[in-house]
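For this depiction, one protein chain was excluded, whereas all remaining protein chains were kept in their positions.
Naming follows writing order (A, B and C), and every chain is counted from residue 1.
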Amino acid sequence: MKTITKTPVVILNFKTYLESTGTNALNLAKISEKVADETGFNIAVSVQAPDIYRISQEVNIPVLAQHIDAVEAGGHTGSNLAECLKEAGASGTLINHSEKRLKLFEIDEIIKKTAKLGMNSVVCTNNIETSAAAATLKPDFVAVEPPELIGSGIPVSKAEPEVVEGTVEVIHSINPQVKVLCGAGISTGEDMKAAMELGSEGVLLASGIILAKDPEAALLDLVSKI
Amino acid sequence: MKTITKTPVVILNFKTYLESTGTNALNLAKISEKVADETGFNIAVSVQAPDIYRISQEVNIPVLAQHIDAVEAGGHTGSNLAECLKEAGASGTLINHSEKRLKLFEIDEIIKKTAKLGMNSVVCTNNIETSAAAATLKPDFVAVEPPELIGSGIPVSKAEPEVVEGTVEVIHSINPQVKVLCGAGISTGEDMKAAMELGSEGVLLASGIILAKDPEAALLDLVSKI
Amino acid sequence: MKTITKTPVVILNFKTYLESTGTNALNLAKISEKVADETGFNIAVSVQAPDIYRISQEVNIPVLAQHIDAVEAGGHTGSNLAECLKEAGASGTLINHSEKRLKLFEIDEIIKKTAKLGMNSVVCTNNIETSAAAATLKPDFVAVEPPELIGSGIPVSKAEPEVVEGTVEVIHSINPQVKVLCGAGISTGEDMKAAMELGSEGVLLASGIILAKDPEAALLDLVSKI
Partner (left out) sequence: MKTITKTPVVILNFKTYLESTGTNALNLAKISEKVADETGFNIAVSVQAPDIYRISQEVNIPVLAQHIDAVEAGGHTGSNLAECLKEAGASGTLINHSEKRLKLFEIDEIIKKTAKLGMNSVVCTNNIETSAAAATLKPDFVAVEPPELIGSGIPVSKAEPEVVEGTVEVIHSINPQVKVLCGAGISTGEDMKAAMELGSEGVLLASGIILAKDPEAALLDLVSKI
């Protein structure tokens, strides 16, 4: 289990595309590891729960879950138990992704649980206000992603730079230890460079790399301007 | 991937107990396989998503998921995609467990999806009426479990035999191909025998075996009266 | 409190349009009552919870809720309690509308609750299969509405007549006392006539009337071909 220890960081969200499921997921994780090794860049992959064990056995980069449920061990059939994900090899998790929004008290509980288990917490948010709220709960990362730009190919760092800057500013005033990531629409080295210049410490992205014709080339381009 | 092809069947729901997570889950699955081999009885295990790959690589009995989300491949971060669970080794899934109740349209979609993928569908229900409703959707199994008896140690086959009988009767009138399982409070061979005499074709159970001091002995006793 | 006692029936879903909120809702309910009186046609309105009391005091046609929660009286802050809606003047409710989908066990509980309170139950469904499932739970009405046609202006009775016919057929085989309504895309007298010819006993509709320039004229046209 390898956590995210340095920034800048790229977190690649595999979502539930067939292109990033099962054997395809393993291949994409290996490509991510290769680019990380070649460039010295920190790259983490966030994969579907059934793929965590297999991938974490075969690659040496951080493997994150996509979701943890706010439950303790016991009678919770069908829930994602943090302890189970960790034992399978997850070193952290996305929390409150726009495709899996959570209740406020659940976000609080999950952050506490990951901290207790030594796992990274990456809370996704939709605007400056919810980013500030999330920062008070002391996660490792807040990834701000205006929902209208997710999967759009239009990078938030260009379309709404004030959202990224505003998030960085408010989070630094609340808790400077929380790192800001920039999500939504990121796919190129230019996008990532812009995101970093706005004060973020990395990016969270998915389709721009996952669905690229050549994911390795796309990933190499992504980190090429930093 | 090994589906459930014969009845009577025992489905062991691992839930999210630490006693049935990770390495403990693997051990329990091996015990289940051993008892299945020794007795010739059909035993399937329903395990947490992160444990499916590892367990299905190591045992030769049906491994079920505990939950599938009603989503198609794509942008559904944090969801349980049927295709991913299947590739990891799941040959079927619980649906609508009392700890993970689903919307009516979702149950319909998931049953259709599992049928398309050649996976077993086991819909959990809470009474005769919802069992009838579930049966119209053509799952492989309906497991009727009055919620007040789950984890109680009081077997439904004794406390409310009329629920099991009524479910068997109504389901046979709607769709005789749907098999009825009996859940809630089952833990001994006597309980299982009673369940079968009421017309069910097997049992779904959890804590009675998972949390037993000696799960192997408990499992051997469970199938000893049939 | 006036229940729906005869068919054919038109149920007008006010949804949460400003055009059918508060005073606008009251006006629309009065128009509905006027058309009902003039034509002898059964017209019911399904209005937002805060508007039920005021409207039911002023019109003499059935006033339905849009949703009831599956809760008993007690500590359920923010829930829609059946007893409260009934005392405010609701004589029935929509259940499981495509914009408020419910869990299977909730649909069962709500139908039982409405039956006990003498209220009409109108379960909305999305296809033939879920219509059959709903019918086993013995509601008064099943309103089948393929979600892709809701608000489309394309009537289900023309676009997918086989869904209406199939629903009528399967429901009659399961429980002939359950009446089938036809929803989704209905707005004209032609649509309603087609719906009736396919075997339904009425329609559930919203924007086609609510957002019409002249709702009274639209409603008169709707019932003109029967």
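In the analysis below, contacts are C-beta pairs under 8 Å (C-beta built on N, C-alpha and C of every residue); 3 or more make two chains touch, one makes a residue touch a chain.
Because the structure is predicted, anything quoted here is derived from the model rather than measured.
Asks: Using the contact definition given at the top, list the shown chains touched by the missing chain.
Replies: A, C
Asks: Sort through A:126, A:187 or A:207 and give me the one touching the missing partner chain.
Replies: Per the contact definition at the top, the residue touching the missing chain is A:126.
Asks: Touch as defined at the start, partner being the missing chain; which of A:137, A:168, A:192 or A:205 qualifies?
Replies: A:137
Asks: Among C:71, C:117, C:159 or C:220, exactly one should touch the missing chain; which is it?
Replies: C:71
Asks: Which residues does chain A use to touch the chain missing from this display?
Replies: 96, 101-108, 125-127, 129-130, 132-134, 136-137, 174
Asks: Residues on chain C that touch the omitted chain in the whole complex?
Replies: That gives, for chain C, the contact residues 13, 15-18, 21-23, 46, 48-54, 65-67, 71, 73-81, 83-85, 87-88, 90, 94, 97-100, 150-151, 206-207.
In this text, only the chains that are shown with their structure count from here on.
Asks: Among the other chains, which touch chain B and chain C together?
Replies: none
Asks: As a quick test, compute the distance in whole Å between the mean CA positions of chain B and chain C.
Replies: Comparing mean C-alpha positions, chain C is 37 Å from chain B.
Asks: Report, in whole Å, the distance between the mean C-alpha point of chain A and the mean C-alpha point of chain C.
Replies: Chain A and chain C have C-alpha centres separated by 44 Å.
Asks: Of all residues in chain C, which are in touch with two or more distinct other chains?
Replies: If we look for residues of chain C contacting two or more partner chains, we find none.
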